[in-house]
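Each remark here refers to the structure printed beneath this line.
Excluded from the complex is one protein chain; the other protein chains are retained at their positions.
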Amino acid sequence: MRQLWARLISLTRSALRGLSSSPVASGVAVVTIAISLVLVGAFALLASNMRSLLDDFGDALVVAAYLGENVPASEYPALADLARSVEGVESVQVISPEQALERFRVGVGRGAALLEGLSENPLPASLEITLLPEHQSAAGLGVVVESLEGLPGIDDLGSGQQWVEGYLRALALVRGLGIGLGAILGFAALLIVSNTIRLAMLSRRDELELLALVGASRSFVGAPLLLEGALCGAAGSALALALLFLLFQLVVPGFEFGLELLLGGLSPHFFAPSECLALMAAGVAVGVVGSLFALASERFA
Amino acid sequence: MRQLWARLISLTRSALRGLSSSPVASGVAVVTIAISLVLVGAFALLASNMRSLLDDFGDALVVAAYLGENVPASEYPALADLARSVEGVESVQVISPEQALERFRVGVGRGAALLEGLSENPLPASLEITLLPEHQSAAGLGVVVESLEGLPGIDDLGSGQQWVEGYLRALALVRGLGIGLGAILGFAALLIVSNTIRLAMLSRRDELELLALVGASRSFVGAPLLLEGALCGAAGSALALALLFLLFQLVVPGFEFGLELLLGGLSPHFFAPSECLALMAAGVAVGVVGSLFALASERFA
Amino acid sequence: MHDAVRATVGLFHVSKSYAAGHFALRDVCLEFQRGEFALLSGPSGAGKTTLLKLIFAAERASEGQILVLGRNASRLGAAAIPSLRRRIGVVFQDFKLMPRRTVEENVALALEVVGTPRREVRARVFAILKQLGLQDRRFHHPLSLSGGEQQRVAIARALVNEPEILLADEPTGNLDEELSLEIMDLIAAAAKRGTTVIVATHDSAILERYGGRHVRLEHGRVVSEHSTPAGREGE
Partner (left out) sequence: MHDAVRATVGLFHVSKSYAAGHFALRDVCLEFQRGEFALLSGPSGAGKTTLLKLIFAAERASEGQILVLGRNASRLGAAAIPSLRRRIGVVFQDFKLMPRRTVEENVALALEVVGTPRREVRARVFAILKQLGLQDRRFHHPLSLSGGEQQRVAIARALVNEPEILLADEPTGNLDEELSLEIMDLIAAAAKRGTTVIVATHDSAILERYGGRHVRLEHGRVVSEHSTPAGREGE
């Protein structure tokens, strides 16, 4: 146990010595890791905030059946029961014109200014029809809409559908960006970091070659280098977190209106502590993997 | 003239010799530039395609005034004239129910399957009201909507507005992403590239120091290094273009449906030749600027 | 284990060619015993450095067998090389010091690779640096040392470990005559303690002063070999 401890201390010491003996190369590696992680992190932050928005979309994936103006309020429950019997419908809720206006106000945030000039409530009463999960798609929606269309008292199904359609596009957009850019970014960060560490090692090649000449085993050379990679990764991700937090604090107030449009009524949130830890872990992992790549690509013997 | 030519040839020769004398470092620099440009380029490609979509949005920023079912087709022109007299309105076009359905079919692409089950045309006739440029905003829209509301024969103004609202969000989203991620990406790429070139120089520090010792002037040392940066940048951006093109060819068919939703009916396009050239130029510029940074941060004397 | 074999270092019909057609060493047969002190001489390019490189497995022989401390150095796998090298001290012709480490760290390296405890490392490094007149320089970096000081650091690193074999390539090229002899005495003393010492040198003063075994290489071949029973170091 004490043996192991001593070994760890001496390992750490030689890693730190390695880092400090080539300060420029180490600094560059740390900064590069930080930049890469800021990129990935900024994207993750956006995606995480957008996901909250998408959860809200789940609620929006309902069919609103606008009732004709000549339908008296007393008939609303009966109509709702009728709608409930349609296949693919999970639940039905009655929305009075007043409720509809209130919702619209909350939903569009500041955009609600749009409605202030109105002298009377233009919104009709409606049935908010939630679909069963298996019908929550464009095709499923079509089937349900077709069935609902035949019901009496329902004036229009179009509006809600258009909303949903607009949101489906936004959703596909965010997903597309998420998968595509996220994958490219992550992969690029890994490549860049491993290249940087490789170059950092190259600038110390003479030293590493000498180690082999005096009989250092592969693990004696490799272990501190991996630890150096891990330390660079940790330092880089800490720096990245700090930068992201700063960016977050600076950007959020400036773009308040834009973000409100983007995120609906939700206020933007930073990473949770566990997510911060995950980012740190990613940094360390990227550093270690980079060192491994570099070690594998350079042979010191 | 021949002097200059000879000077250029010898400069190029010594730059190429410099690159080939440290193949690993040069290779890493090229790959890093390529990766950075793939990131920026993939983003630019997406943004450029989305811009086409946004141009389409311009057309969508119209108010559709749905006419009541009891209004006979013969009164449409008179109603249109009336709408034209509202302040802020640029032009008004009459859309018959048949035209509306056709448009909807084209607009949603495959999503049109949604409409196939319909036995009769559910869409009403409408007036497509284009706003003057200065009214093409949420607030301007509000004013016009208010005026239109008082006109006879108009049943509903809501639907078009909701469409617009949904799109406004998407627009803000794309703009926000565009400004934020684009700026971060570009800056990050520049930092990463200049760091990489700096490290590549570090691995040849002995050589650069010697040049100073034998009396090489700053320009004798610096000029080939800048040219090396430019060559790395050119090679990197060529590689990036090739990768992007490959990515484009691979990704587009796989995500056809998603992209259709994202881009509406538009088919995705790759960079125009002039845009390719711009990317190359960006690569060269980044390489040169990176070399300048590196030269400024390292003093060889 | 190496006591069981006859010679500490044995070369049997060894040839080395870096590029086809040109031989740096050709059909060399030599044996070096435990505690032997051998001087290797010959003109520039004769193959002295190559011979030493083959012994500590920095190069592989093109032909022939090389036995070092009971191992076949010409056939050693990459994993077995470090353990062999840890038993050999080498003074490189171009010093090979780590420019970003202090003198102390450079010398300590040879002890660290064999896992010596830190306290012992410090004591032994200090002792050897003092012997070589470098105790004031121990926190300096190699680039801030004079040529002769760098050479002495390289010698300290090779000796600190008390290796079973000491290979020294032109260890006094940057030293004045007086210092040269002082340091050669130190190297010769290692042989007295049982180390097999092989020194490549051009220095005629050293060749005249030290007895023991003299091997002369020319164009990669051993052209003369003689032993004086006791040199000055035996006086």
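Letters A, B and C mark the chains in the order given here, with residues in each chain numbered from 1 onward.
The working rule: contacts are C-beta pairs under 8 Å (C-beta built on N, C-alpha and C of every residue); 3 or more make two chains touch, one makes a residue touch a chain.
Worth saying up front: this structure is predicted, and the values here are computed from it rather than measured.
Q: Among the chains present in the display, which ones are touched by the chain that isn't there?
A: Output: missing chain touches B, C.
Q: For the chain not shown, which residue from B:Leu210, B:Leu250 or B:Ala272 touches it across the whole complex?
A: For the chain that is not drawn, the touching residue is B:Leu210.
Q: Touching the absent chain in the whole complex: find that residue among C:Ala73, C:Val103, C:Leu175 or C:Ile198.
A: Only one of C:Ala73, C:Val103, C:Leu175 or C:Ile198 touches the chain omitted from view, namely C:Leu175.
Q: Spell out the interface residues on chain C facing the chain that's missing from view.
A: These residues touch the chain not displayed: 18, 41-45, 48-49, 93-95, 144, 146-149, 152, 169-170, 173-180, 202, 204-205.
Q: For chain B, which positions touch the chain that isn't shown here?
A: The list for chain B reads 10, 14, 17, 21-22, 204, 206-207, 210-218, 220, 301.
By our rule, only the chains that are shown with their structure count from here on.
Q: Report the chain whose mean Cα position is at the greatest distance from that of chain B.
A: Chain C.
Q: Per the contact rule at the top, check every chain pair and give me the one with the most C-beta pairs in contact.
A: A-B
Q: Just how far, in Å, is the C-alpha centre of chain C from the one of chain A?
A: Taking the average C-alpha coordinate of chain A and of chain C, the gap between them is 61 Å.
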